[in-house]
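Every protein chain of the complex appears in place save one, which is left out.
Per-chain residue numbering starts at 1, and chain names A and B are given in the order in which the chains are listed.
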Amino acid sequence: MGILEVKDVNKRFGGLQALGDVNLSVAENSVHAIIGPNGAGKSTLLNCLVGKLIPDTGSVMFAGQSVLGRKPYQINQMGISRVFQTPEIFGDLTVFENMMIPLFAKRDGAFRLHAFEGVAAERDLTEEARRMLDEVDMLDKGDAHAGSLSRGDKRRLEMAMCLIQRPRLLLLDEPTAGMARADTNNTIALLRTIKEKRDITMCIIEHDMHVVFSLADRITVLAQGTPLVEDTPENIKGHPKVKEAYLGEAA
Amino acid sequence: MLGLGKKDTLLLLLVTALTLCAPFLLNPFPVNGGLAQFNAGYPDLMQRFVIFGIFAIGFNILFGLTGYLSFGHAAFLGAGSYAAVWMFKLLSMNVLPAILLSVVIAGIFALMIGYISLRRSGIYFSILTLAFAQMSFALAYSVLTPITNGETGLQVTLSDPRILGVTANADGSIPVTHLFGIEMRATEVLRMGAWEFQFSAGYYLCAVMMLLAFYLAIRIFRSPFGMMLRAVKSNQQRLYYTGVNARPYTLAAFVISGMYAGLAGGLLAAMDPLAGAERMQWTASGEVVLMTILGGAGTLIGPVLGAGVIKYFENIFSKLNENVLHGWFAFLPDGIEDVLVAVIYPFVGKGWHLTLGLMFMAVVIFLPGGLVEGGQRITRLFRRGRSPEAQRRRTPAE
Partner (left out) sequence: MEAIILQTLNGLDKGSAYALIALGLTLIFGTLGVVNFAHGALFMIGAFCAVTLQRILSASFVTLDETRTDFLGNPMKVETPYVEAWFGPELGGSIIEWSVPLAILFSIPIMAAIGIAMERGLIKHFYKRPHADQILVTFGLAIVLQEIVKHFYGANPIPTPAPDALTGSYDFGVLLGFDPNVIIYPYWRLVYFAFAALVIGAVFAFLQFTTFGMVVRAGMADRETVGLLGINIDRRFTIMFALAACVAGLAGVMYAPINSPNYHMGMDFLVLSFVVVVVGGMGSLPGAVLAGFLLGILESFASMTQVIALIPGINQIVIYVVAIIVLLTRPRGLMGRKGVMED
C-alpha cells in the first residue's frame, strides 16, 4: 500500500476525456515520476491530487484518507505540498517572510488571529526559518524582496517554503521547465540532497528525460489520459511502447 | 518599548508628540495677522483631523495590507454615528458607552457585509461593497426613518429618556456630551502675545483614541496576522497551497477596519451629537480612499498624513474667496492681479474639489506610494548627494 493511492480516476472536460481509469500507487519515501507527451493529462492528474479539480469518478487516498472534496489548504494541512511550474512565491514579501508564512501555517493551521505579538517574538520559528534558508544557501538574501530574485533563486525559495512544512508528499510540476542546463543540474542536485536528507515522498511531473532518469525510482508513462506503463527507469528506457508514445517523439 | 521595535517606537512617539502639541503647531500665525486664515488649531478642525485619521488608519488595514479596495466603508462610519446618537438618546450623554456601542455595531455590520462581499475579489468586491453601502444609504434615507430620522438626521432632543442621565438640563436646554463630567465642548484658551491657542477636551479625547488606534495598527502591521494579510495581497494561490485559508484573514481585516470606521463615526457623534445618512454615501467612502492613497497605502503613517492634508485643505482652501485672493495679490499691478486671481480662483473656495481631484490623479499617476513615497524619494535624493557609499550599501536591504 503506497502513501498515495489513485484508483480508477476519470475526468472529462466536455467531450474531452482528460483522464481515463488512472490507477497510480506511490510508495512512501520514493521518487515517482509521471511523464507523457503534451496533453497526456499530467497536469489534470496533479490538479486532482491537490484539490483544484475534482475527478468525476474514482478515489484519491493519501495516507489512508481521501483527499476528494477537500480544499487545497486542507490537503496541504494533511501533508501534501506543491511546487508550481512557474515559481509561486510572495513577491512583495522578503525572502525571510516567505519562509515564515508556511511555518505559521504549519503551527497555527488554516486560520489563527495572531494580531498582537510581533513576528520577531516567535524565536523558535524565526530560528527554524534561518536554518532552512541556510540549508538552501539563501541566508544572505533573507532581507531581499522575493520578487526581485533570479528565477533559479525563486525556484529554490519555493522548494524551501514547501520543505519547511515537512510535508510527507512533495508534488513537483515540471520543476525545471524553462531552465538553462546549469540551473537544471542545480535543481537536480538540490532534489537529490533533499531526497537523501529527509524522509519524503516526491511525485514529479516532468518533460525533461534527463531530470526524470537522474531522480526517479519509478516512472509512470501517461498517454491520452491513461497510464501506459509503470516501471523502473531502466526498464522504461528500453520499453517499446514508451518509445512509440513518447521517446520517439522527443528524439 | 510597548512591544514595538525601535523604529516603530520612535514613530509612535513622534506622532504622539505631534498630536498632543497640535493646538500649538497648527496655530503658528498671530490671531489678527493676515495669515491667520491658515491657522488650523481650532477644536472643530483638529477633531476632524484625528477622527478621519482613525477612519483612514482602519481603512488602510484592509486596503493597504490585503489590497481589497472597499468602496463602502462610509456605511460603517454612518452606522457608528447612529449607534452613538441612540446611546445619547436612551442611556446618557456620557461618550464612553456611546463610543463602545458604535464600535460594536459597526463591527457586527462589517461582519455581515464582509461575509458576503469577501466571497468575491478584485473589482467584484469593490462593486459589492459599493452596492451594500448605497443600499444602506438608501434605506437610512427612507424606510429606516424610525431609526435614522431620514433626511433630517438623528439628533438628541428634549424628550429623550436618557435613563442614566437627565432628559433636560435645569435651564431647559439639551444636555451636552461629556466624559464623566468633562464636557466635550469645554475649551481652554491660552493667549500669548498676539497668539492664541485652544485646548479642547473633545480634541484630546479624540487624540487619545487615535493614538490607541495607531498603536494597535502598528502591532497589527508587525504581527503574524499582518504578514498573512500582506501575503493575501501578494499571492493568494501560494497562500492557499501553503495550508492557509485566506477568507477568515480577510474577513478579520474587514471587520477590524469596519470597527475603526465605527469608532470614527462614534467620535464624530460624540463631538457633535447628530448623525445623517449622507455620512454613508459613496462619495464619503471615496473620501477615505483618497486619504489613504494620498498619504500612502500600506504604510503606517500615510493614512494619518492623508487625512490631515485633505481635511486641512478642505477647511482652509474652501474658505478662500475672491476678496482674499485680491488681498494677497494687491501688491501687483492691477492687470496681473486680475489674471492671477482669475487663474487661481477656480481651484479654491467652492472649487476646492477640483484641486482635490487633480491632486489625487497626480498622486495615482506619479506617486502611487503617496506622500510617504514622496518623502522617501526626497530623503534618498539628499542622502545620495551626501554619501553615495552609504546609499549603495543600503539598497539591497530595501
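To be clear about the criterion, contacts are C-beta pairs under 8 Å (C-beta built on N, C-alpha and C of every residue); 3 or more make two chains touch, one makes a residue touch a chain.
Because the structure is a prediction, the values reported are computed rather than measured.
Peer 1: Touched by the hidden chain, which of the shown chains?
Peer 2: B
Peer 1: Based on the whole complex, identify which of B:31, B:158 or B:364 touches the chain you can't see.
Peer 2: Answering carefully, the residue with contact to the hidden chain is B:364.
Peer 1: Can you tell me which of B:16, B:134 or B:376 touches the chain that was removed from the display?
Peer 2: Of these options, the touching residue for the absent chain is B:134.
Peer 1: Write down which of B:67, B:80 or B:226 is the residue touching the left-out chain.
Peer 2: B:67
Peer 1: Looking at B:103, B:156, B:252 or B:289, which residue reaches the missing chain?
Peer 2: The missing chain is touched by B:289.
Peer 1: Provide the residue numbers of chain B that touch the chain removed from this figure.
Peer 2: 67, 69, 116, 119-124, 126-128, 130-132, 134-135, 138-139, 141-144, 282-283, 286, 289, 293, 346, 350-351, 353-354, 356-358, 360-361, 364-365, 368
In this text, only the chains that are shown with their structure count from here on.
Peer 1: What's the distance between the Cα centroids of chain A and chain B, rounded to whole Å?
Peer 2: Inter-chain centre distance comes to 46 Å.
Peer 1: Tell me, which parts of chain A touch chain B in their complex?
Peer 2: Those residues of chain A that touch chain B are 50, 71-73, 76-77, 81-82, 84, 88-93, 97, 100-102, 104-106, 108-111, 113-122, 143-144, 161, 165.
Peer 1: Write out the stretch or stretches of chain B touching chain A in their complex.
Peer 2: 3-5, 219-220, 222-228, 230-231, 233-235, 237-245, 248-249, 252, 256, 396-397
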